[in-house]
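Below, a portion of the complex is reproduced, with chain positions unchanged.
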């Protein structure tokens, strides 16, 4: 197996990446020596350099200053620390936006953003793109052969703050994008349904970005603008990648995704094809009562968008962040469990934002591997201990995770769910995704979180929350999946409209009506806080439907609420498989029971483990690696056959203290 | 009696209107035949056509396409379905706003709205008005004599999304409007009290719209801008009406009001004089615990603005809408009760938005008579059953409702109540109106909801919540009403200022002090959630006053709160009548007891009926028609003399199941 990065010459055998963002430009050179020394002490072997260094690398048009970066890279190489080198295009310097104000993003209300934060560029700006590619070319040309170079880091969190721009330059490019897609204005009128509200267009020139309007906009217009904007950002990714591949053909490229949250607008399923390594940034939320579930979900999505490829955790936090309301510090052990959980779910290493805590700027209170307190700190000691752990886990490098269940994310549907004019504004795609994921996680079921474009063949079960926009061909793919033995779990508000957001008539859920064997004549959403009881003792909220059976059988009925007496959950056998329909947002108990039942019917192998003990298996060429992460407050004892790479313990009974982790290696016979 | 619309040739005898908005332009022509067939099946006899068809009717400047509309109207006539034909001016097409960006409304902060929704035009735009009148002339010229034509529908929900514009063109017209009203700048300075905060104007040119300012604006300035903006919209209504009356003198004109909510800024009391038929659009709110009370209020306001004339329900929803947070579907029977309640309160028919559910656009999840599921649906069956009911109710056409009580709405005061710089921002004109109305409804008292400009002579009781801005002449009208035997119920924050929003000094409630026989030296509003007890066991919230008696007697005292010990409710005999003052927001129990007492004193005839059973009487030339709508969850049995038009039952005891309706015809002797 191969590493996800170009292994530097000094690397012997397998190795997991360990390190973080490193911003030497923020520090006097005198500090660098201490950085290198402490990195070595902590087991750091990969650092990301230069992400926000444009203003330092190019102090003025045509002027370049690479000397300091030469010294940084030389120093790192000397200390056997590889570099994930940024193209440095993420944030243009003040002189550039001063010369080209049109680079700055324009909001829907016409306000052009001011310089003074980061990444405020319009994704369609030609002036930005020209300058960025000139910079990338300089960087790539200079460092393509540098011995420290292991991986290219394109831009940074593309679209994080500039997912959509409403300027005239964007408008012009949007028209071109639409013409490519629809060819004629008449096709566009049909696709957007412009005969509604007198919106019929007579010429391409009349197309505008969905700027601030008097009332609700056209949903198809809004859908296409999200798609266009994602494609514009992807265009930047592709342009930089092409340039890097030309100048340094043997160095892999990556960019850091923001899974799962930004999947709501960015088409990561497609973008994954543009990078050699999928990388992800993930931060837990202070008010998440179970942040470890969010970690697992993000990791399974990172693996899922790349089709199961090994991937890299490019950023996570050593402790607190500084952009939430109350920025909770991680508890002792939490950082280690987070890092190892990402690896358990397929990451080829764990990197942090960032190496050394900044003292200035908007992120000065963001935690780091090396905190403000310095090396004499519990934080740094924990970082060094984790580095030692990762060194012990080197054998797992290149191993992969196989999942019997696919949890399907449809970017278009997620984006569409965020807008008004739906039956309920309480529809929450992200929350539904998390709730389904959490039910699977609690049932110790391993799943891939995959784009709706993924190949479904390898899965026994597919769960598709809120796949609102679904074409006939996709309905056919799902039918094929089921008829060939798959188990499909479709939820309310799945399959109701096509990709143009035009409702499929004849009864909901439109294109899936026959497959699911149900017919629904109207949605009956619940008010905020309202709950309905089901006949199996569970409950639902947010949504109900008076489901009528048309081939399916009822698995549970509503016994209260506006759809009382109607089936709530149905089951239809189709070919060799089963198609389920869940017409309400089940409560956790309901989701849990349902997950168990589906897994049993689909003969998905179950891992028997106590609650809150996460068990994940990576398969290597010659061994299985079972991660046991005890998130509970109780020590557990599990039977295992093998040896714990972290402690050297062998079985047959493995004690895992509360908060601790084991990684059991078991040779494949 | 005459119908509210020009009865087409085929209509025999009386008939109630039944139908809805029909948008054939959104569908292939092949669908139209099914539409016509199903309309007939459902008993539809009137559809509104063309509301948002401008872009189809005029695809480009000077180009007209009426062929499709010809075919629609011919087909409808063939199926004996009359047409309420829109002037189609509601939403300009993209080519028009592209050519004239100044048509688009400008917000208070200077943002000019973008095209892409609906009805975003500036009410003062000359370019809009020119184009709209050209269109209306084309439509009227072509269809004035069409056999399907029954009624003209001007624009659509005028001011729904464009009640106020802040552009320079509006500013210029505002100055002209002010000059007409005040003649000199000095008069304007006096009326607006510009010596406050150095706002004295030295020339008309210095007058601006009340755009975004550093702090609170001048209330008189704000009042006049609401009046001006309503007048600008009314100007469009009048211009279209004049044109239609010239081209088709025998066809009545209407436009759809949005009562009661938009009365807060639009002067519907005045607008009613511009239309031959008052029409209203009404939608219930998903979180309204008693939506049927809202229906009754809207209906009584529709009757009230027209001075008791028969009116038309132009839009309501068959089930859920799509613009609220959680869009609750109507329960079985609710649509029928809503429709019949409007008719019970004086509507000459019930129309829906819309006939066939759209599949595209921002309202694709809005319910319709013919839902996405098609004709094989409970919804469509209920629609057809309701059509059959309405056919049975044909005898009531032209009958009217007489009310002994007037609930007075003052547009200026409502508008003024929505702004800051009042004693309490929790003042809620709309809520107070609803609470007073609900108390009367619960007491089975019939009232007209009337503009403050209405003739008060026919009423025994007037209730005037929050009539804040009240001139001396109006105070005299109220005094005359009372002295001639009327019973006036004035509430806190009534009569405190004149129409220029200048406080009447000497003690509150200013111009009404003598009539009410009280004097108040200061307001003592309550904090959010605070409640005070009254001596009669009821309670108040939101507001109290240390009322001092000056001719009145106390009917109840405050026993807690900041005005403890002072009278809370007072009663003064004046001439042959009585003037009440209610100085707090009574709780429902307090309002109920008060309503009973006033009705008894005023000898208002009371209907004896169980709770939540709504009873309304329409009087025809030869018979009384008593509607009994059972909104309760229990069946009731009532004694009645007559015959139920819906079931054919005769008395003497009439059983009304929970949720059901009876319409008893009783011949006048």
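Every chain is named by a letter (A and B) in the order it is written, and numbering of its residues begins at 1.
By our rule, a contact is a pair of C-beta atoms (placed from the backbone, for glycine too) under 8 Å apart; a residue touches a chain by one contact, two chains touch by 3 or more.
Values in this document were obtained by computation on a predicted structure and should not be read as measured data.
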Let me spell it out: one sequence, repeated, and 2 copies placed. What is the copy number of the whole complex? 3
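Basically, only the chains that are shown with their structure count from here on.
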Once you find the CA centre of chain A and the CA centre of chain B, what distance in Å lies between them? 49
What does chain B use to touch chain A in their complex? 23, 25-26, 52-56, 59-60, 88, 90-95, 98, 105, 111-120, 160-162, 286-287, 319-320, 322-329, 331, 357-365, 367, 371-374, 377-379
Give the list of chain A residues in touch with chain B in this complex. 109-110, 192-203, 205-206, 208-221, 420-426, 497, 500-508, 519-528, 542, 562
